[in-house]
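Here is the structure we will look at.
The complex is shown incomplete by one protein chain, all other protein chains being positioned as in the whole.
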Amino acid sequence: MSLAIDLISAINQAIKNLFKRRITLRYPEVNLDIERGYSYDPKAQVGIAGYKGRHILHLEKCTGCSLCAIACQNIANCIAMVKLDVSYPQNKKSIFPQIDYGNCVFCGFCVDACPFYALFMTNDHELSSTDKKSLIMSPLQLSIPPVKKKGLVQLEIDDRGPYHK
Amino acid sequence: MAERTLTLSIGPQHPGAGHFRLIVVLDGDIVVDVKPDPGYVHRGAEKMAEYRTYIQNIPHLERPVIIDSSGILFPYVLASEELLDLPPPPRAQYIRIIMAELNRIISHLYWLGIYGVFVGHTTMFLWPVGDRELFIDLAQMIAGARVTFAFFVPGGVRNDIPDDFPDKAIKVCNYYEKRLKEYEKIFFYNPLVLKRTQGVGILKREDAIELGATGPNLRGSGVKSDVRKDEPYSSYDDIDFEIPVYKDGDCWSRCMVRLGELYQSMNIIKQAIKKMPSGPVKNAKRGVLKGIEGEAFARTESARGTMAYYIISDGKPYPYRLKLSVPSFRCLSLMKHLLVNQHVADIPAIYWGLDYWPVEADK
Amino acid sequence: MGVITTFEQFLVRILQILFWLLLLIPMILTPIILLILPYFDISSLYPLVPFKERVDYNQFLKFLMDPTLVFPYLGDWMKTDFFKVVIFPGFTFAALFSGVIITWWERKFLSKVHNRYGPVYAGKFGGILQSIADLFKLLFKEIIIPERVDKLFFFMAPMGTLAISGALLALIPLGPSTYIARSNLSLLLIFAVLGFYPIVVLLASWASANKFSFIGGLRSLHQLVSYEIPLLLSVLGIVIMAGSLDLIRIVEAQVSLWFLIPQFLGAIVFIIATLAELERIPFDLPEADTEIVAGWLTEYSGMLFAIIQLAAYLKFYALSALFTVLFLGGWHGPIFLPPEAWTIIKVFLVMSFLMLIRGSMPRIRIDQLIRIGWVWLITIALINLFIALFIYSMGVKF
Partner (left out) sequence: MSLTTERERALLDKIKAKFEDVIKEKYVKPKRIRIDVSPQKIFEVASFLKALGFNQVASVAGTDYPSSNEMEVVYHIVAIDNELRDIVFALGERVSRDNPIVPSLTDVWKSASYHEQETYEMLGIKFEGHPRLERLLLPEDWADIPPLRKEFKLPGRE
C-alpha cells in the first residue's frame, strides 16, 4: 500500500510542477543582468567582485609596462604587447596589450597585475566569432566600453519557484 | 567460457561513461569481468605544474575538475600557503568555506542530474541542472565566473563578497531546502528508484576502507570520515554541521549521503554568512612568491572526497614536484569490486553512483 | 515587420498576407456569411450579381456547410474502404495526430514537468511545427548503412514495425460507424497483430550486427513476450462482462457505466502492460539510451529512424485508443460533440497520463521487469478476472 502511495506522490509531484514557474533564461531574447566587471585595487592589493568578461583597456593610463603580459605567461599566453600609432605622455614606447580571446581563460590575473588602474574586466561575455583572427582584439578595440544589452533580467524567487524577470 | 561471453567496450564515446572506457565482459545479463581503462583525457597536470609559478598554477590546476574548481584548489592553496608562509586572514577563510560549499552543491547537483538520467529519470536530470543555476549565479556574484573561478589564491581570496550577496544566498538556500523535499518525493523515495538502487553495488565497510574509497562513497558505507571534521581546516571547526552517514553501502546510500550533504552545505553557507568577521580578505605580501625549501601535504574534503596535494619546493618560484591525489582516481579500484556479478543495467547506476569524474582521475 | 528592401522580403510578405487570408476567410468570414445570409432572401440579390445564370449561391452555401450534398460522389468516396484505410480514421489521420500533435504535445507537456520551455521557435505558437522541422531534418539526413549489416532485414524492419502499427488501427473504432473493419473477434485480432512486433524487433537487432543492438533486441523480446500475457488477461474481465470480443459491442455495453469502475484492477494492469508494450519509461529498456546506446535502434539513422519512431507513436496512439475503447466508454459522452471527438479527447487524455508517468518514473531493470510481469501483473489480472466473474454471476448485465 505504501508503495502505491509513494508512486502516486511521485506522479503528484510531477503534476504540481506543471503549474510552477520555469527557471529557463531565454538567452538570446533576454540577458542576465550583470552589473559590473571585475576590477582590482592595486593599493589595497585586493580585487573588487564582478564578472570576469571581456577586458577594457584605458589607453590614457596604460604605461606599456607589460606586467599583464608577464602575468599571462604560462596561464594562457594570450597577451601580446603591440605598437600603436597613438601618443600618450605616460607611454613613451606606445605599446599596449592585445588580447587573443581564443586563448584567454578569463582568470583575471592580468587585471591583478596592472598597477596603474589601466586594465579591468567588463560584463561583456558575447565574444564568439566565425574566424580565429577576429578573436584577437587590438588595444583600440579593447578600449571601447561594451554595448549595454537589451532585455536585462534578474533572477527572482517566489512561491511558484525561481524565474527571470 | 570464451564462447559464452560478450565483451563490451562502454566508452569513451558511449553516453554511459564520459571520457573513460570500461571493458566489460558479460555472461548473459551478468557482468563477469571489468577492466577500467582511464587516460583518454590525460594531460600531465603534475608535470605542467612544475613549469608554472604558484600563482600561475591556479587557473591551471582548476582544469581537471571544472565543476568543482574550488574543491580542487582548496588543498593547493593550503599547501602552498604553508610553503610560501602566507597565512590567510580570518575573513578569507570564511569566504573560502562559502565558496567551497557552493561548489560542493553545484557539483552534487550536476551529479544528481547525471545520475537521474542514468537510471532513466528524465525529470531528475532537468530539475537539478536547472536549479544548479541558482548556485552558479551565487558563485558568479562572488568570483565573477560561472565555472572556473580562479578565486582562491595563496594568502586569501581574490576579492571580498559583494554587499547584496548574504541576503540573496540565504534566500536561495531557504528556497532550495524546500525544493529538495520535492526531489525526495519524485526521486529519492520513488519506489522504482529504490528498486533500482537499493541493494545494488554493495560496498561493505571493511572493503570501502581497504580499497581506498573516500568522500560520499566511504560515508555511504557507514564510515564516519570527513576531512572537515577529522582535521578541521580553514574555519570548519567554528561551524556546527553534521556528516550524513548511511550504513548499507549500496547505491541508494551513496545517493542519500549526497542529498544529506546538499542540506548540510546550505546549512554551512548560512552559518558562515552569519559568523563571518570583518577585515581584510588577502594577505598583502608583495613581491615574487618563492617557496621555502621543504614539503607540504594538505588535504580537504572536495565534493567527491579527499582531495590532497603534496608539494615539494626547492626554494624556487616553481614547485619542484606537485603530486595531485584525487578522489576519482581512487574510485578505479572500487569499480571491479562493485561491478562484477551485477546486471548490465546496473553498470550506469553503480558507475555514476560513485561520482567518477574521468578528467579528474586522468589529471 | 520592417521596411521591405529585397525581393525575398516582398515575396514573404505576399505569402504571409495570402496565408492569413486563407486562414481568416473560412474561419471568420464564412461563419458570418452563414449567420447573416439566411435572414435575406438570396434570390433578391441576384440582380446585383453578374453571371447569375451560372452560379447558384445556395449551392455554394450548401457546399460550405456539407460538401457531400453538392458532390454526391464525395460522400460515396468517403464511405469507401480506401478512404477509411488511407485517410480517416486510418493511417493519415493517425499519423498526423500521433506524429505531429502528440509528439509536439509530449515535448511541451514534459517540458512543463521539467520546468522548462520545450520547443519554442518553429511555428507561430509554441513551436508547434517542431515535429515537421524534425521530419525535414531526418529527411535530409544520410541513411548510414554499416558495412556488415544484413541489408534486406535492416531495411525491412522499419517497414515491418510501421505495418504492424498500421494494422492495429484497422480494428479500433472511433465512433459508432467510424471504423475500418469490424469483426466478431477484433480484440483477439489486435493481440494477434501485436504478437508480430517482437519478431520484427529481433530481426532488426540481429541484422544490425551490433552488440548493443543485440542486447536491446533480446531485452525487447523478453519484455514484449512477458507482457502480452497480462495484457490479454487484463481484458478478459471485460470480455466476460460485455459478452463479446467485438470492440463495438464492448463500447455499446458501456452506455451506463464505464468499465473503468468495475474493472479498475484490470485497467491498472492494462496501463502497466501497455507501457511495457510501447517501450516507454519506466519500461524503455530496449532502447535504454544510457545503458546500451540506443538499444535495437543504435544503427538506424535518417528516415529509417523516423519510420521506426512514427511506428512507435502510431502504436502509442493505437494502444491508448484501445484503452479508451475498453475502459473509458469509447465514444460515449455528452451530445454536444460528435462521438469521434469524444474518443479522440479521451485518447489524448490517456496519452497525457502516460507522458506524466514518463516524467516521474525511472527505468527499471530487466529482471525486475520480468518479475513484475510474470508474478504481480498476472496475479492482479487473475484477481480482476474473478471480480468480473463475480459481478457476472450476480446477474449484472451490461
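Of note:
By written order: A, B and C. Residues from 1 in each chain.
The criterion applied here is as follows: a contact is a pair of C-beta atoms (placed from the backbone, for glycine too) under 8 Å apart; a residue touches a chain by one contact, two chains touch by 3 or more.
All values reported here derive from a predicted model rather than from experimental measurement.
Contacts of the undisplayed chain with visible chains (whole complex): B. Screening B:P38, B:G113 or B:G201 against the full complex identifies B:P38 as the residue touching the chain left out.
For the chain missing from the display, the contacting residue among B:R4, B:K47, B:K181 or B:K316 is B:K47, taking the whole complex into account. Which of B:D27, B:D164 or B:D237 touches the hidden chain is settled by the complete complex: it is B:D237.
Where chain B meets the missing chain, the touching residues are 38-39, 42, 44, 46-48, 51, 209-212, 218, 223-225, 230-232, 237, 294-295, 297, 299, 306, 308, 310, 312, 320-321, 323, 325, 329-330, 332-333, 362-363.
Keep in mind that, in the parts below, only the chains that are shown with their structure count from here on.
Note on chain placement: the centre of chain A and the centre of chain B lie 25 Å apart, centres being C-alpha means. For chain A, the set of residues that touch two or more other chains comprises 10, 13-14, 17, 23-24, 161. Annotation for chain B: residues 123, 130, 186-187, 190, 192 touch two or more other chains.
Contacts from chain C toward chain A in the complex involve residues 109, 112-117, 120, 356-357, 359-361. Of all the residues in chain C, the ones that touch chain B in their complex are 110, 113-116, 211-212, 215, 281-282, 284-285, 288-293, 358-368. On the chain A side of its complex with chain C, the touching residues are 10-11, 13-15, 17-18, 20-24, 26, 161.
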